[in-house]
Each structure stands twice: as C-alpha cells, then as structure tokens.
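Yeah, one chain of the complex is gone here, protein chain that is, but the others are all in their spots.
Then we have chain A:
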Amino acid sequence: MTRTATPPPAPTFGARRRRVPVPHKRAIAFFVLPFGTLFALFYALPVGYAVWQSLLVVEREGTFGPAREVFGGLTQYAQVVQNGPFWASVGRVLLFGVVQVPVMLALALVFALLLDSPLLRGKRFFRLAFFVPYAVPGVVAAIMWGFLYSPRLSPFAAVTSRVDLLSADVVLWAIANVVTWVYVGYNMLIIYSSLLAIPTEVHEAARLDGAGQVRIAWSVKIPLVMPAIVLTTVFSIIGTLQLLAEPQVFRSFSSAVTSTFTPNLTVYSTSSVPNFHLAAAFSVVLAVATFVLSFTFLKLTQKKGVQ
C-alpha cells in the first residue's frame, strides 16, 4: 500500500534540491482515478463499514422490541476474546497451515523445477494437467472430493468404508488434501514463470562449472526464485486463515465439521444469526491476524535476504 501510494522521487541530476515538483500532476491523478475510485468503493469503504459495525451494540426493549444500534466501544471485541470456539478454530487453521502450506509449496516447487528441467518430456501437457484443478471452482472440488471420501458411495469404498476419512481425527487432513489438490498447480505456475525469467546464461555458466541438474536446481534456481516462493507462501497463509468454501461443503458430509470449524465459518454462522456486529468484530480480528502473520513472515524472510 505504502509503495503504491508513494510516488517515486523523480531522478535529479546536478542540482541537489530537497523537493522536486512532481510533473504531470493532472495526468497522474487522471490515471490513478479509476483505481482509486474502485479501491475506495469496494475495498476501503467496506473495511471502514465493518470496523464501524464492530463498534456497535444492539439495544431493545421488550421481547420483540425493534433494535436500536448504539455505540458500544469494544464490547464486541470483548465477546471475541471470550469466544472459545473462535479461538479453537484459529488454532485449527494454524495447525492446518503449518502442515499443509509447506507440503503444498514443496510439491509446487518440485513440479515447477521438473517442468523447467530439460529432462522432462510432454511439458505442455503436464503444465496444463497440474493447473486444471485450479480451474475447477472450489465448491465443486469440495463436493467431488466429498463423494470420493464417502464411506459407501465412493468408487474407492473398499478403502473409505474401513478408514473413515470424514471422522473427527482425519477430516482436517482430508480437507487439506482438497486444498492442496486445487492450489498446487496455481502455485506451481507462479514459481514456474519465475524460473522462466532466469537468464539462460546463468544455467550455462553453472553447467560449464560442472554442476548437474539437481545441483543447478538447488544452488541456482531455488535461490533465484525465492521471491516467488515467499509470495506464494504469503498467499497461502492468507488463504489458509480464510478457509470457508471447503469446510462449508464438508459440513453436510461429515459429522466432524461444526458450524465454527474455521474462523471464517464462525463469521458466517454469526452473521446468519444475524449478529452482524459480532460477525464484523470477528472479521476485523481475523483480518488483523492475517496482516500480522503475513508481514511477520515477510519481515523474517527479508532479514534472511539481507544476510
């Protein structure tokens, strides 16, 4: 945000002046306007609205009295802090993320390196084949996997009737499998496109120095695509904390998925009470947690880069 909002200082040669008048002010304003308008209308305004809603409480008189919304300060946030199921759901997605994100990104990286290596044939086919699941809408993917896991109707009923993949102990990892299936190809493509951007001279130099494919991948390619891996990790952290569609679909299949299984599901259930104010407070807390986690991760990786 800060980066886009701050116009880069115009390069100055010769005269050293503190402030340089920005040329083409009108043109800049003109080009920023469409983005700025949409950003304000569909991003900043809803966020501001949610923050405001989260600060309200409802008052009414009588059993069917109409609701009056009054300013309640941090009342809703106190509710959030005390809400056991919400924090349990946060813990659940963190556990999910700690396991699923590394597995998914490791797979994506391996696939991307394979596609980029000269050893593999049929690259175009595999590139498309790995990416196709991402084109399947998340809800459809979840329904499909729900059937595959189903104890009696699954084509693999011989397995699923013995190991209940929808039971309380396993269902989180059953969902992790669905998410991995959907997003591996997407992350692979981001890493792969970053691999394509590495100049061929770098490969050639490594080969002339006697490095094999594995060595090139490990010592040349992976360090060079690190920014892409960091980017996909941040996306994945955000995606994990916001899990909704898959658990929502699995709710109807599995007796282990409750109405507060993930933080976003808790928000959804709360808003259908309807308790919009508490739902808004949950959302704000979730958003802040997502920002904190994403930026912590970015800071950590940036420090590493400096060293």
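In the analysis below, contacts are C-beta pairs under 8 Å (C-beta built on N, C-alpha and C of every residue); 3 or more make two chains touch, one makes a residue touch a chain; residues count from 1.
Operating definition for what follows: contacts and distances are computed from a predicted model.
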Of the listed "Sugar ABC transporter substrate-binding protein", "Hdr menaquinol oxidoreductase cytochrome b subunit", "Sarcosine oxidase subunit gamma family protein" or "Transglutaminase family protein", the name UniProt assigns to the chain that isn't shown is "Sugar ABC transporter substrate-binding protein"
Could you tell which one of A:A44, A:A129, A:V202 or A:V288 touches the chain left off the display?
A:A44
Of the listed residues A:N177, A:Q213, A:Q242 or A:S259, which contacts the missing chain in the full complex?
A:S259
Tell me which residue among A:A27, A:A67 or A:L208 touches the hidden chain in the full complex.
A:A67
For review purposes, identify every residue of chain A that touches the missing chain, sorted by number.
1-2, 5-6, 40, 44-45, 47-49, 51-52, 57-60, 62-69, 79, 147, 150-153, 167-168, 251-260, 269, 271-276, 278
